[in-house]
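Removed from the display is one protein chain of the complex; every other protein chain stays in position.
In order of appearance the chains are A and B, and numbering begins at 1 in each one.
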Amino acid sequence: MIVDPDLRYRIHDLYAAYAACLDDARYGEWPEFFTEDAWYRVVPRENYDRDLPLSTLSLKGKAMMKDRIYGVESTIFHAPYYQRHLIGLPLIDQHKDGIVKVEANYFVTRTKRDSLAEIYSVGKYLDEITIRDNDLKFARKFCVFDNDIVANSMIYPI
Amino acid sequence: MIVDPDLRYRIHDLYAAYAACLDDARYGEWPEFFTEDAWYRVVPRENYDRDLPLSTLSLKGKAMMKDRIYGVESTIFHAPYYQRHLIGLPLIDQHKDGIVKVEANYFVTRTKRDSLAEIYSVGKYLDEITIRDNDLKFARKFCVFDNDIVANSMIYPI
Partner (left out) sequence: MIVDPDLRYRIHDLYAAYAACLDDARYGEWPEFFTEDAWYRVVPRENYDRDLPLSTLSLKGKAMMKDRIYGVESTIFHAPYYQRHLIGLPLIDQHKDGIVKVEANYFVTRTKRDSLAEIYSVGKYLDEITIRDNDLKFARKFCVFDNDIVANSMIYPI
């Protein structure tokens, strides 16, 4: 199915806005990119490829996402760092039933205070987007990352 | 305001051309991306967020930009290095008065001769673009970078 140009723009904008939200550390707005019962999962590529369920992070539903953000902002003890996302051109697969599947590569850098930037996570998003009332939301967002080792711990969403 | 598709393409092309100009080391062409009285500023995120004026580089007007390039090409003693830009999908905010605000993440690598490439600067462009006589120019370009520490010195524009 040919991708509608207008949808293409809106998907570009969705990913740009998603990156800006996280990179600006506006974490409170992050759950708003998802549907109520969305599944957000960060999973090593090795596990994903073998269909193993173990994930670095798996949040089902917006309530869990808000809880995670509460943790990030209020209870998890961690050294703060900046994130910066670069997201590649998305591969868009538009279905008739209103679900859009999108695949897009990403690089995320981490920059600790008084430090150089370093490559933190690289992988691809495997996403499902729903369109309701002219609004695009992630119904599923899997971040499948190449690097089996995570530098220290992963605090902020990818 | 909905972004006009044609404008969207032209902004994509502007950023691609900007990156190519710098990465091809065609520094003499770089000031031509700006209006006569444009402000080009490279500023650490920490200072930008706190509204502190100190910048790593702040050039007001094309004349200062040309002077900087003269320095880069003729007077600043430095070990040469290659730059390579990757610029993310731009967030475009089109205003009625002919000003377009654009935000876009960037990664720049530096590669010194006989070396591996390294992450040099990561951050976001906060830009204002004017359209005159069907021509897009930067009236303001702020490069807000995450890495408080700059590896050695910053010679070329970002």
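In the analysis below, a contact is a pair of C-beta atoms (placed from the backbone, for glycine too) under 8 Å apart; a residue touches a chain by one contact, two chains touch by 3 or more.
Computed from a predicted model, the values in this text were never measured in an experiment.
Trainee: Check the options B:T35, B:S55, B:T111 or B:T130 and report the residue that touches the missing chain.
Mentor: The one listed residue touching the chain not shown is B:T111.
Trainee: Given the contact definition stated above, which residue among A:I119, A:A139 or A:I155 touches the chain not shown here?
Mentor: The one listed residue touching the chain not shown is A:I119.
Trainee: Among A:F34, A:Y82 or A:F107, which residue is in touch with the absent chain?
Mentor: Residue touching the absent chain, from the options given: A:F107.
Trainee: Can you list, in ascending order, the chain A residues touching the missing chain?
Mentor: Answer for chain A: residues 3, 5, 8, 45-46, 86, 88-91, 103-107, 119, 121-124, 146-149, 151 touch the chain left out.
Trainee: Can you list where chain B touches the absent chain?
Mentor: Where chain B meets the chain not shown: residues 5, 9, 12-13, 15-17, 19-20, 23, 82, 84-87, 89, 107, 109, 111, 113-119.
By our rule, only the chains that are shown with their structure count from here on.
Trainee: Go ahead and note the Å separation of the Cα centroids belonging to chain A and chain B.
Mentor: Comparing mean C-alpha positions, chain B is 27 Å from chain A.
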